[in-house]
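Heads up, one of the protein chains got dropped from this complex, but the rest are sitting where they should.
Every chain is named by a letter (A, B and C) in the order it is written, and numbering of its residues begins at 1.
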Amino acid sequence: MSGMSKIVRTISSIVFPLIIIYGLYIISHGHLTPGGGFQGGAVVASGCAMILVAYGSIWTINKMKEKNLSLLESIGAICFILLAFFGLGFGAVFFNNFLVGSNFLFGTIPYFGSTIADINTGGVVPLMNFAVGIKVIAGLFAIVLVMAHASSTKEGKK
Amino acid sequence: MIFNIPFIAVSALILIGLYAVIFRRNLIKMVIGITLIESGVNLFLITLGYRENSVAPIFTNLPSGTIVPEGMSFPVPQALTLTSIVIGVAVLALMLSLIIHIYRHYGTLDAREIGGREE
Amino acid sequence: MSKRNISAVVFFMIIAVFFVFSALMMHPFGVPEETDMDDEIIKEAQNETGTNNGVTSVVFDYRGFDTLGEATVLFTAVAGVIMVFRRLKQ
Partner (left out) sequence: MNIIDFLLQHSPALIVAIPLLGAFLTPLISRINSKARNIFVILTLGLTTSIVFLLANDVFAGKIHTYVFGSQNLAFPIVRILFEVDALSAFMAIIGTILALVAVIYSWAFIKENTGLDKFYTLILLMTAGMFGMMLTGDMFNLFVFLEITSIASCALIAFWTNKGKSVDAGFKYIVISTIGALFILFAIALLYGQYNALNIATLANVIQFSFLDKIALVLLIAAFAMKAGIVPMHMWLPDAYSKAPASVTIVLVGATQASLYGVFRVCFTLFGNTINLTPVSIGWIIVLLGLITMLLGVAMALIQSDLKRLIAFSAVAEIGFMFLGIGAGLTVLGNTEMMATIGLPAMSGGVFHIMNDALDIGLLFLVAGAVYYATRETSLDKLGGLARNMKYTTIFFVIGLFAVSGIPPMNGFASKLLIYESTFQLNPILSIVAILSSIMLLAVFIKVFHSAFLGPVIPKFKDVKEVPKSMLIAMGIFASIIIVFGLFPELVISNIVEPAVNSLVSYGDYIREVIPTFTGGI
């Protein structure tokens, strides 16, 4: 897939950081405002897809090999399942939210009813949000990248 | 009270999608049909979880005066629909990459022609 | 209409009856019959999982195993797509 004109490239490189920040906001505030790992990851992946369309798949593949992407995705997945295993370790049951109520990271419990958004709540949920966010960003971008690259290189028909 | 209009929309979506899958021979139209069925079932899941003039079940800056359990829509169908949408994306990505490969190998997208052809 | 077409139309009609009837017989939109499971989650979400967002508490804590399955589905799809487009020669 060949890249687009100069204007589109400059505009997309200006807008790209804004999309990244917005996506990371959705991921990090998943347990307070509507959103979470999947939705935020999809926003950031759409930003990356925009860069892919603007600069073309050959340029993007040189910048970000799909092996690194699948490595990043495996790391995100491993963090997620390890958080679940920690639940088994500390909270005595698989997938237990062991950080709630402990004064460790993200420990405080919000009092009932309408509250102001205090980010230090939610126990394991924000950590899982980050893990799933990384995984969705790397995963969706890898899918878009591989399909764009495959349809562009004219591999001979067997 | 708009009676059952959302559920009628759900069955319409599913039937159109099913029509596309059964009667259309072009592979990409089949995939579009499956996506239609997918969105129909997701719409059905979401509309099951709605309560009369209720608010989203989020407690940050909750509008004052909402009675907590009755004034909020159900959270579980929304979580199920999130999972179902991501499954839809995954299946769609896999089907489209298989179609790219089939087109590259057979040169046609007509299901009956591919079925008839040998290697 | 070839034989295959008639059987397909009949099959489609049967399935259509199922979906249309289920749409009409369902409880009216906005007035659910049973509400005990979700009320329990809305009441307990903040103090059991510490999250303000009820949906995220269901996604990551009450039904967290679904989301693990969910992340696996995405992981499988990425592995499948990369495998379909790999180069065959060593």
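Definition applied: a residue touches a chain if its C-beta (ideal position, glycine included) is under 8 Å from a C-beta of that chain, and two chains touch if they have at least 3 such contacts.
Because the structure is predicted, anything quoted here is derived from the model rather than measured.
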In the full complex, displayed partners of the excluded chain: A, B, C
Absent-chain interface as seen on chain A, which is shown: 70-71, 74, 77-78, 81, 84-85, 87-88, 92-97, 158
Hidden partner chain, residues of chain C it touches: 18-19, 21-22, 25-27, 32-38, 40-41, 44, 48, 61-66, 68-70, 72-73, 75-77, 79-80, 82-84, 86-90
On chain B, residues whose C-beta touches the chain left out of the figure: 14, 18, 21, 27, 30, 34, 37-38, 41, 44-45, 48, 76-77, 80, 83-84, 87, 90-91, 94-95, 98-99, 101-102, 105-106, 114-115, 117, 119
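One rule holds for everything that comes next: only the chains that are shown with their structure count from here on.
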Distance between chain centroids, defined by C-alpha means - chain A, chain C (Å): 21
Where chain A and chain B are represented by their mean Cα positions, the distance between them in whole Å: 23
Distance between the centres, which are taken as Cα means, of chain C and chain B, whole angstrom: 9
Multi-chain contact residues (two or more partners), chain C: 46, 52-53, 55, 57, 59, 67, 70, 74, 77, 81, 85
Touching two or more other chains - residues of chain B: 56, 58-60, 68, 82, 86, 89, 93, 97
Chain C-touching residues of chain A, taken from the complex the two chains share: 30-36, 38, 66, 70, 73-74, 77, 80-81, 84, 94-95, 97, 100-101, 106-112, 115, 117, 121-125, 128-129, 132, 135-136, 139-140, 142-143, 146-147, 149-150
List of chain C residues in touch with chain A within their complex: 46-53, 55-57, 59-61, 64-65, 67-68, 70-72, 74-75, 77-79, 81-82, 85
Residues on chain C engaged by chain B in the complex (per definition of touch): 8, 11-12, 15-16, 19-20, 22-24, 26, 28-32, 35, 37-39, 41-43, 45-46, 52-55, 57-59, 63, 66-67, 69-70, 73-74, 76-77, 80-81, 84-85
